[in-house]
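In this view, the complex is presented without one of its protein chains, the others remaining in place.
Letters A and B name the chains as they come in the text, with residue numbers starting at 1 for each one.
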Amino acid sequence: MTTTDGVIEAPAFVRRNTFIELNARARAQSLMDPGSWRELVGPFDRIQSPWLAAQNIAPQFDDGCVVLKGKIAGKSVVVIALDGGFQAGSMGEVSGAKMATALDLAAADSEHGKQTAAVLLLETGGVRLQEANLGLAVIAEIISSVLRLRQYAPVITVISGTVGCFGGMSLVAGLSSYVIMTPEARLGLNGAEVIEQESGIDEFESSDRDLIWAIDGGEQRVGMGVADLLVNDDSGEIAAGVRRFLNSEPPRVYRSQQVDLYRERIAALDTSAQIDPHSIREAWGRKEGAR
Amino acid sequence: MENLEFNYPSANRQVTGRSHVGVAGSGDMELLMQPSETSEAHVSVLTSVNGFGHAWKAVMDRFFSKYDGAVRIEINDAGATPGIVMLRLEQAVEALGK
Partner (left out) sequence: MSGQPRVRGREWFQALTGVNAPMEQDPASVLTADAKLGDEVARFLCVVPDPQGRFPCARRGEVGLEEAYTLAHRVREVGTRDADAKKAPIVAIVDVKSQAYGRREETAAIFLAAAAAGDAYATARMEGHPLIALVVGHAISGGFLTHGYQANRILAFDDAGVVIHAMHKEAAARITLRSVADLERIGHEILPMSYDVKDFAKLGVLSHILHVENPDVPSPATVAQVRQALIASIADARSGSTDLVNRIESAGALEWRKAGQAARTLMKEQWEAAQ
């Protein structure tokens, strides 16, 4: 719409450069210095899952994992983005091998003096059940690779939604140097549907979306101190968050190594009833000595 | 799963570049478009929805009635409608030069 003097002023929600609506490849590209990146083992290389067609599932040419090597703010990085639109971003033999190898190569470069960070765009339900044990095995390998790289360079996880980060890949988020989330994003090991299925609807009613976000949502995870930065669904904001963490010193102590702190926190929980998300946020939220 | 192949000898204009569009998610399809190794167009489709060979042929015939590039097209299909198939083909052509 135009005003009488020809100036078009769109409202903020229209101006916003949504990150969530971009596909995995576009998300990864949006974070990187223009022209600085190259895709590795991309769709034209056609390394696909050997397990899906036999189960009447169409494979994807990149197996749902995009690897871009290049620069962010002049620093060497590899960005690894999972495609939530393909099998819910789940880890299979090939997508997992791509992520693990990229992390290993970044670590090798870093060990030889060329520090190379990793940015993980985790949009994933975890193991691809159609590849079950190969998916689980490769997640164990990715965990190992993250821990190796983390010694030399930041491993920054971005969870933006809509799939969120669940299953074995939530451990990867837990091990990361820094975690960025949007309010739309969710981070959890199990997710409501699996809890309802395994432990009953009284344990978790998976249709209760407010409850899901109250527990797993970005605001809650950042608020309770198990993720680092809450940003809007905006490519610019997310890119700025990534750059900030790339330029930060590594955490003094990684969250996944704060075992004494979390043992105390768990011991202090009243487990006689369900735990109120607000009170855990109050109790655990950013305080002196915690991250 | 079904494998379908189509050839279009009339599509013999040399092209350069390559493109990749779409996603092999439910109700959608993914497509690679590259210059053909021969002087005609070849299409390979891997689809998880069987029994629609005639519908695929109809879409491809319609597409190549307007497009003459000698391209190799490979498709992973997870149940796209003819409308989406045509959309993806057109997006691939547009992205070819970029």
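By our rule, a contact is a pair of C-beta atoms (placed from the backbone, for glycine too) under 8 Å apart; a residue touches a chain by one contact, two chains touch by 3 or more.
Here the structure is a predicted model, which means the values were calculated and not measured.
Hidden chain, full complex: it touches shown chains A. The chain not shown here is touched by just one of A:I20, A:A73, A:L147 or A:A240, and that residue is A:L147. Taking the whole complex into account, subunit A touches the unshown chain at residues 38, 40-41, 45, 47-51, 54-55, 63, 67, 69-70, 93-94, 96-98, 100-102, 105, 127, 129-141, 143-144, 147-148, 167-168, 170-175, 187-190, 192, 194-195, 197-199, 203-204, 215-216, 221, 224, 226, 254-260, 262-263, 265-266, 269, 271, 274-275, 277, 280.
Methods note: only the chains that are shown with their structure count from here on.
Between subunit A and subunit B the centroid-to-centroid distance comes to 33 Å (mean Cα coordinates, whole Å). By the touch rule above, subunit B contacts subunit A in their complex via residues 1, 18, 20, 23-25, 28-30, 32, 34, 46-48, 74, 76-78. Subunit A contributes residues 23, 42-44, 46, 48, 53, 56-61, 83, 85-87 to its touches with subunit B in the complex.
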